[in-house]
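Let me begin by presenting the structure, written as C-alpha cells, before commenting on it.
Left out: one protein chain. Kept in place: all the others.
Now for subunit A:
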C-alpha cells in the first residue's frame, strides 16, 4: 500500500523528508507501548513468539510491517483487558491460525518435528553403543594361557 502512495507522488520523491514519511513503520513504537512496564514486558515476550504473517520468518516484535503493528496493538489490548499470556496467544491463533506461532504446538502433526532431535540422538547413541560392543567382542582378548606361559619362560631366560 505504501508503495502505491509513493508511486502517486513521484514529484515530491526527491524531498528527503517526504521519503522519510513514506518509509515503512518501525518495529515497536513508543506510542504503542503500555505504561505498565510489567504488562509491556509480557507483551514483548508474547510478541517475540508470534509470526508476522506477511514477512519472512520475522516475529511481530521485530517487524516493520503494518500488519505486525496491528497484531502488537491487539496483543496489548488483550493484556490490558486482563488476559493471561496463554489466553492472548489462544485468541491470536483463533483469529489467524496456527501459522502465527513461531514455536509450533506439540501435536500429532508436529510429532515428527519435535521428536526428530530425540530420535536421532537415541538412534545414533544406540548405533555407537552397538558398534562399540561388537568391536570389543571382535577385539583380541589378550594372550592365551599357553602364550602367557611362553612369555614367562622367555622373560625368565632374559634375566
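FYI, contacts are C-beta pairs under 8 Å (C-beta built on N, C-alpha and C of every residue); 3 or more make two chains touch, one makes a residue touch a chain; residues count from 1.
Operating definition for what follows: contacts and distances are computed from a predicted model.
UniProt records the chain missing from this view under the protein name "Heme lyase NrfEFG subunit NrfE", selected from "FtsX-like permease family protein", "Sulfite reductase (NADPH) hemoprotein beta-component", "ABC transporter ATP-binding protein" or "Heme lyase NrfEFG subunit NrfE". For subunit A, the list of residues touching the undisplayed chain reads 3, 6, 13-14, 16-17, 19-30, 33, 48-49, 51, 56-59, 62, 97-104, 109-110, 112-114, 116-117, 120-121, 124-125, 128, 132, 135-136, 139.
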